[in-house]
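Every protein chain of the complex appears in place save one, which is left out.
On to chain A.
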Amino acid sequence: MKRTGYLHDNRYILHDTGPHHPETSDRLLAVYEGIKEEGILEHLTMISASRADLKWIETVHDPVYIRRFEEICLSGHNTFDDPDNCISMDTYESAFLAVGGILDTVDLMMTDKIDNAFCAVRPPGHHAEKDKAMGFCYFNNIAITARYLQEKWGIEKVAIIDIDVHHGNGTQHIFEQDASVFYYSIHEHPSFAYPGTGRDFEVGTLGGHGFTKNSLVLPGQGDDVYYMLIQGDLMPAINKFEPEVILVSTGFDAHRDDEMSDIKVSTQCFSWMMQTIMDLGERHCDGRVISILEGGYSLQRLPELAGNHVKILLDS
């Protein structure tokens, strides 16, 4: 059995998106219930969050944007940059705790206290651009994590694997000129789904050309296409890149019962996908894999999906 960290902090619940918003704190409770239900809590290293140091957030985000975010939260506004992005007074703090908790998790892994981890954070991050909030995301958690691994821990090559059903536009744009971070995303075709980016001809620019890879899935498609694309696109790309750490943008919204997309992935296929990523992690980076929660909105399916996900990390 692996030593798996589980970042869970009740203060993530304070980020209140109001009524009728799909990105609710109930999601984290559903995730927790699912992991508890599997009877594996006692085998996990529980991690609670500390507040991130601003300097790490500034490795990705524009200082003016960060200040704007703080001011709008404190002023009592209920949206930021777009009506999709519902906020409360505590959103700014929750976002700092999300980043801080993940960076603490990185420290535990890099000092060999844990092997891998699942970070169940809110708000999510992969749509956040360096100077713009988008798609329920404010700080790009996974992008900041990649920069932290490089700057604090001297990791040279980080792979980001994004299995959320929406393209991680923020993550792609932050690293598209950078050959030291490989970004792979599998998502619903951008002509149909938010945010309308992540076409297969987007492959990185300038020095980062060839270090971005997008696999597209059409509405109605599911397991068969995922098996084909993960084996045909993701595996060769990661084998070629040979990362030192793998970060996963884990969205569960491609599930067939999740109403946020038209993609029909089964619970079994989610498990297979994560197992495949873990096998890649074993092959290239001593199993150093950190999974960070992005989307996934079906409160009925989140418990089983998160439970299975963490069991695979534990290798139990």
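Everything below uses one rule, namely that a contact is a pair of C-beta atoms (placed from the backbone, for glycine too) under 8 Å apart; a residue touches a chain by one contact, two chains touch by 3 or more; residues count from 1.
Everything below uses one rule, namely that contacts and distances are computed from a predicted model.
The UniProt record for the undisplayed chain lists the protein name "Acetoin utilization protein AcuB", from the options "Protein ImuB", "PQQ-dependent catabolism-associated beta-propeller protein", "Fe-S cluster assembly protein SufD" or "Acetoin utilization protein AcuB".
Across A:Asp131, A:Glu151 or A:Glu259, the residue that sits in touch with the chain not pictured is A:Glu259.
From the options A:Ala49, A:Met134 or A:Val248, the residue with contact to the chain not on display is A:Met134. Residue-level contact of chain A with the missing chain is found at 20-22, 82-84, 127, 134-136, 166, 169, 191-197, 218-220, 259-260, 262, 297.
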